[in-house]
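All protein chains of the complex are present and in place, except for one that has been dropped.
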């Protein structure tokens, strides 16, 4: 539906398998690298690779550290720019400021948005290595170049939250707490399992996709707003504020537990 | 430069002559309509026409009322959607709220942005006739759907400025005052003439394009920020706040007069 | 219909007005050159211009010599390759071997096909100036590179027909004879006029387009095969073999005269 909205064919990128896309832990670059090395593969030589380290809308699929490292090496080997879309998973969502820090990789370009303003104000940044800055002044933008209040709140947020590792540590602790809560639900709910990383966590209903939407509706009735994700909307997706308190987590997990129980009973 | 920034060919629209593009007052639709009627013209049947009633970045070129009416009729005749880009010229910039009101036409789609928030906050709207609303919910947008503060300031601005015709009348008066000031400069400056409509007015340096940039720099040194427009940046472009006072207009015109004199002397 | 057959948008070329396209003899390059010189015109900088010196399927529209010369100069001025599609009008169809010889211009690329084999065998050639030959061996072709019998008949035809100007002179004489015949028909048939050049001549039914198809059908019944051309198929199109005899011309014109009379009576 989203792609059809463009009105013209969207044809300048080619999907490649994400980590574990084919259900195995093994050979996921095999296909991509084979195409790159095969002069007769009919793949146009790509300028770069764009990836989320944990797919958000795709259903909270975290890529393994070794897969991300493998991708970074593949890009280096073939002269492709590595672009990390950290719009949803950056700014501490998975723990560290950049979601890719766990892999020790250095993307050429990083897309940041949403939480980067620290206050819900509109803001987006594209970071890239100085050697890739070949733009003329204003070459690739429009007449909205940035909203001043966002710059101020964004700067304040960086100073307040990222001068030390307090937020990162706290996110890890809260993530573990929510994961435990979700695991408890999953244990009581056949055909579900826990997915995600950091404070982007979810409960996948796997083959019973419609239950995720029903659980989200049941949670909403109980005063909790949760989304779904995944290509069949099969994942109940929790993305609380990083500043959520332990009491709020307990309250939220309580509602999610009840909501899931109410639709699977 | 802007088009090159896309990295892929921008090929899904075809430029057609704007009013007076070819220097004559006559036959500007002749070409467009000929192409539409000629089954062998190689023009892909267009879905719609997008137009600014006064070209902003294009150099403050106002389309005549009869040209706009002619375009609206042509669109009706050929089943094309008429889309007015009122991002720069809407929200009272040329007098009435919508820039196309002077022609009594009814576009199918209107693009609004910038001033629509009333307060410099990020906001953009696409208005279209209900019969064209064939989108599914959220079909053609991303995850930023609107910033709440902009909705509030936008609503306040609409109520405050557009409950009656006070602002529109005031804009007309201020426009006449600035036009008179610019005409005085033009009279003293061979090779220049005044362009624009409402409070989007400018002084075109015609064949001496570089003087516009120089005059803008000279005004900046004197404390006034002015832009240039046109494909050769040949137009010194004044777009004051609609709430500018008469004293501020006098002060601004004084600086522009001096700035132009300093670069043309 | 032809364009729709591709299945994908055909968007990498932009139509520009042919000579006399807008009904006037004057300013037809005005628009094209204005777009080329206007950095804000939204026309992608073209690599070249492709033109028929007399439009065949377009309805036998001959470009004036001065228009062709103007186009060649425009191409030189803006660094565009001039490509003449001489598939239908080359190989002597309009008199000289190349249809553009009458304008004394030198295209960068010439497309030849059809009559070039001299014998109805499949053959096509793309001639270009040596300085434009940047292809690697076999870079832009498939696995059919040329049919040997066509090379032989093509060479024989060049030798036989183009060692001197006999054929060219004969074509001029025959063209005058057929034009006279068509003028006689046009004089007796209100709302028609004669079009074309050399031995690509036709009778245009102007506002009564359907009569052309009817006349073609009436000629077919009488044993003569004629086509129609033009975006409304409004032109009865005569393209006899260059080797047609005077008697055959008389016979053909007799049939055309009767056929037109039968549908316009």
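In this document, chain identifiers A, B and C correspond to the written order of the chains, with residue numbering beginning at 1 in each.
The working rule: contacts are C-beta pairs under 8 Å (C-beta built on N, C-alpha and C of every residue); 3 or more make two chains touch, one makes a residue touch a chain.
Since this is a predicted model, take the numbers as computed values, not measurements.
When you scan A:9, A:104 or A:136 for touch with the missing chain, the hit is A:9. Checked against the hidden chain, the listed residues B:9, B:210 or B:254 yield one contact partner: B:9. Touching residues on chain A toward the chain that is not drawn are 3, 9-15, 17, 21-22, 27, 30-31, 34-35, 38-44, 57-59, 230-232. Residues 1-2, 4-8, 12, 47, 113-114, 120-122, 135-136, 139-140, 143-144, 147, 149 of chain C touch the missing chain (whole complex, contact as defined above).
We take it that only the chains that are shown with their structure count from here on.
Chain B and chain C have centres, each the mean of its CA atoms, that are 44 Å apart.
Between the Cα centres of chain A and chain B there is a gap of 39 Å. In this assembly, the C-alpha centroid of chain A lies 59 Å from the C-alpha centroid of chain C.
Residue positions 12 of chain B each touch two or more of the other chains.
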